[in-house]
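Starting off with a structure, shown below.
All protein chains of the complex are present and in place, except for one that has been dropped.
Let's look at subunit A:
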Amino acid sequence: MNSALLAREHGIERPQSLRRAEMTKRMYELELSQFKEVARGHHAPINWIEIDRVEKKYLLSAGADSQIHIYDIEEPVHTKLWKIPSIARVEKKNRQKFGVSSVAWYPFDTGMFISSSFDNTVNVWDTNTMTPACTFDLEEKVFSQAISPIAHHSLVAGASADPRVRLCDLRSGAFTHSLTGHNGSVMAVQWSTRYEHMLVTGGTDCTIRVWDIRKAAACIMSLDQYNTEDADPLSSTNQAHNRPINGLAFSSDGLYLISLGMDEKIRLWDAYTGQNTLVNYGPHLRNRSRTTIKPLIVDNGIWPPLIFIPSDDHQVLAFDMLDGRLVKRLRGSYGRVTSVDKRPGREELYSASKDQEILVWEAPRKDSELIDRRPEAELDAWSSDEDEQDEGY
């Protein structure tokens, strides 16, 4: 650190370099937090968590118990062990009938969030009252939904047991059009972080489809895991995985897409060309459950980028995105992990699992031994015992 600071103050290294190096190091060192835990709010498996990108401190969690909680994860000072409390939840009468499969903040303010449920609905919620402002009935159970983080449109794409991908317009409260192409349930859906009209979906038909929602023939590509040369990008033989696809995530620059298949494979796609990059992440992933899971690419200020993949064997796996090396196993859950999210701006990761718990992972706090050391002054004869009790340790 000293050498890095020396280089930084002399302008030999750019200031961003030290930040990136330090953030990367801390991200690679994640461990189960000894200082924070999330109060248990759900009485059933948690299917999805998401932290808002605006104030960067509100965590939404959606459970199979139809409950949605909001946690304020901003840590007050002076706490030794902090139990993050739920600050809002949905009253029974307002809940969706069955389990909530996914939940998402409206990207531009925290006044609104969106949930999908196995009761066939996509709900738009008013955060202040925790009541549904609008409900879309997709007629089939909804596995997940997504809203574009960058777009000027306010379209929520619903992935459901219906092969059609439904687009719900938040402005009108009505469906716009449907995207047809899948053959079977659509499990996972994500908007591109780079092109506002680009949508990617993955389904039980083992395909990942790339859509341009402006086009009449909206499906522009079906990803081919074998990179077959000169093949039709929409060839019906194209498969992304050998088993259904149940998780998708874009990198923050939109150049990469990762997909999770029930073939227990992770694939990294070049989102610009649609090519499989053929990075081999090894045989570590356990993914046999036919529910949508939420992986994560952490690349903002981190190099090399990491991917965090929830695994059925009660862990979150962290891989080097580019070379496929398994970096770390985050062990601590007592159930199948379903969803991970990172707190923006902090090296702080949250994971939710079937054991009804949300775990907090953070970089180890160093120098803690220094706090515990008794100051020498206290050893002086004239230092009274009362003084010691006042110490804030």
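Simple rule for what comes next: a contact is a pair of C-beta atoms (placed from the backbone, for glycine too) under 8 Å apart; a residue touches a chain by one contact, two chains touch by 3 or more; residues count from 1.
As a convention for this text, contacts and distances are computed from a predicted model.
Per its UniProt record, the hidden chain corresponds to "DNA damage-binding protein 1" from the list "Synaptobrevin homolog YKT6", "Trafficking protein particle complex subunit 2", "DNA damage-binding protein 1" or "Transcription and mRNA export factor ENY2".
Note on the undisplayed chain: of the listed residues A:70, A:200, A:240 or A:279, the one touching it is A:279. The chain not displayed touches subunit A at residues 1-6, 8-12, 14-20, 22, 25, 56, 74, 76-78, 150, 193-194, 251-255, 270, 272-273, 277, 279, 299-301, 303-304, 322-323, 344-346, 366-371, 373, 375-377, 380, 383, 387, 390-392.
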